[in-house]
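First, the structure itself, so that you have it in front of you.
Of the protein chains in this complex, all but one are displayed in their positions.
Think of it as A, B and C in the order they're written, each chain with its own count starting at 1.
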């Protein structure tokens, strides 16, 4: 950590800062400038980081030298990337993995019909919500356990492994029984109780970036899961909240190359929620693949006019087939495959 | 709801839109312009709102006429405001209520010492975290049950009712046993499982605005709690995330008069997290009171240099006393009292 | 325009609203609901739009039906796209155009050396700043007229047409003498005096999106230029300002398909300023092409360690060659060429 003092800091204050640091067992490196003093704090960065350095009188700023995340960092894997298996599908290798399905599981007929379309189009993982985080308490909240059972039926029918959202620590056991991958949604990205809980699961976890989460925040939330022992984590960019109102969110594709550099974990992009406009989902999907994404998650529905949620942004089956064809070409142009 | 069609919408598409709406049991009011057709959808707004109107081909935009929240709205109370009791302290009346205490409960000595300072300075509610949502898994996570017990001891010692954060549905019973008011933190503002759970509690709930939550989002999250039957809800503005980096967050005081107009629920402001700079907390506190806040929550610590969290933004006891004196004067200037 | 009244609006207020609208020469379509009245205002939308409807007592909200831009809209071109010529290079056709060069023109040797590298790598337009908008008055402000002359020399030497920034209406004549395309920078996107001035130029104009400009704002600023008679306008996405601090800006690739849908004008993407990190510029460039961009502008420098501005984000010549190779493959994958 590097401490810069205020211009008014007295000798006594500087001595007090040094004393505190030494009291905590760290060493100091002092460099006096004309206006301010710079104090380097030397020792275990993680141990230093949790001390209230900024609370000491005379301190103007505290700047960390090292990154706050450890287990998720590329450095932890010696600069390599990890891959994560969902059922028998591997994410993080040369091929681009496609996940698709409806926003919500609505009925047996609906989920099995869509699952077949998902498979036919060439996607390899089925998504579908049984527990739905909705802004309004009056909106459809998902079928719950019934929805999980229908997802398992759809898997049996098609062979596609299933990813579904978990919203609460109390749901873990139930969701683990039916799903192949747990999804932690954007609104729960800093639900730390839930992160710890899924960190103790045997299943892989896809963690979605919160709407106002920085890339560093996302990595720190993933660190929670790894710190509990579960290293099977996927990170998902799904749009951040900005001042732009034309699009539902601002899909932040900048996060893709940045994450691929910073962490060994695979990166998924969800263009459906990211841009929120059906007609532009495919363009953002191919852009995500060009930017380096390992997998693409989209919403698809065979009857969006009757969908119980997100009908306006779900692709129709033929639109999804078109997306797959476009993704295939761009994947190959960047040295990957479908 | 008001539907505007695309300029390319065909007669057949418009007929299909109308058919769908009538199939759902609503009426239409059609107004054809030179470029676009405007279709008013008449009926129960809440019922219309959940239909996927935007998914129908030919629809360009869908604009609601009514607000999506009901129980939290001023209209629901005939234009009046509610007040909420925490212990025997009422929030939402002419007097400004002050809540203060440390970020985290750290020890018996610490919490009782600070509680006495809180009381001495003139505040009437004690805050303190037993379960702490921390960005890093390696930071202090709170004393848990032990912290709750110490809060109860501090209440016994000082008579101050206690507010503390609940992070998980599994903690409800435990927290209810010791606290006088439940706090749902900014990171859990859209943890809908938790909202439903505290909606079934007998205790009042202070709901903090999420870092990227619009005012409407905040009201919709409060609606979840009221919809479960708990009307004892306080809304807390605590800073939103913007591009500004000088301050920790951007305390959005605009939300104060807006909330006082839109909802009957009392409004609390937390300038400590809002601006995140100790020296400016008091200025933002008085500004919040001038803007119309009903209560102010701040962090105070008697030894911030050794605090286990947020030491850099906590006020010292004498700084808090100064804040109270300043708040008193401004409160009186706007026709209120301490 | 669609007016929604407040729930408290009286009959007299509604009559007064209607009277005002009719006084301005428009017609009304009234639909009374249980809680609010909806009043459609019928007539020339542009004429209605400038009236202070929201200032009339009893009005809760005013929602426009039509888009506020006219000349820039796709509809104005019957749904087609335009192309714009810079020198003899056409932007907006099947081929992707590359523009590159240094942030600032620094010396004859520098600009001619870089121009040759730009050409060699396969780019067809040279960029370089003579007038530099710098956050600090103490930073290098550009060579001015001398810089323009050096750009013209570099063009003579390589045949590459030249694009350069104009910062002030007073500079127009001078810049027009040496440049092939005028650039209006992000910080001047709403410098309406400058927009009008370049709207009267014979040269094409590349308008960069402001850091906090919505897509609609960008289109309205372009509308200023077209309204003065200059239809040779390129729109450039170059990153918006969000809460994310890892990247310099957030390159908003969502804007690409949205602009291609809304306007007939060609779309350029500047990944250098967009992400601001040299090592990730190429990834964002290929993502931009996949998303549908017509041209890519990047910064390149042959000696970034001595650059007078933006050295840290400029590509080295060999990095730019690599970018060109990657762009070529992705361009072909989306049915375009270099």
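Assume a residue touches a chain if its C-beta (ideal position, glycine included) is under 8 Å from a C-beta of that chain, and two chains touch if they have at least 3 such contacts.
The shown structure was predicted, so the numbers you read here are calculated from the model rather than taken from an experiment.
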Q) Thinking of the whole complex, not just what is shown, which of C:36, C:155, C:208 or C:241 touches the missing chain? A) C:241
Q: Looking beyond the chains shown, say which of C:123, C:290 or C:307 touches the absent one.
A: C:307
Q | Those residues of chain A which, in the complete complex, touch the missing chain | A | 2, 4, 7, 29, 31, 33, 35-36, 38, 40, 42, 63, 65-66, 75, 241-243, 245
Q. When the complex is taken as a whole, what residues of chain B touch the one chain not shown?
A. 212, 214-216, 240, 242-247, 250-258, 261, 274-275, 277, 279-280, 283-284, 286-292, 326, 329-330, 332-334
Q: Since one chain isn't shown, list which residues of chain C touch it in the complete complex.
A: 20, 46, 49-50, 52-56, 68, 133-141, 167-171, 187-188, 190-194, 196, 210-212, 217, 220, 223-224, 227, 240-241, 278, 304-312, 314
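Throughout what follows, only the chains that are shown with their structure count from here on.
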Q | Interface composition of copies chain B and chain C: same or different, split at half | A | same
Q) So which chain ends up closest to the centre of the protein, judged by Cα positions averaged per chain? A) A
Q: Could you say what rotation angle superposes chain A on its sequence twin chain B, using C-alpha positions and rounding to the nearest 5°?
A: 180
**Q.** Chain whose mean Cα position lies farthest from chain C
**A.** B
Q. Where the CA atoms of chain A average out and where those of chain C average out, how many Å apart are those spots?
A. 31
(Q) Quick check: how many Å separate the C-alpha centres of chain A and chain B? (A) 25
Q. So which bits of chain B are touching at least two other chains?
A. 241
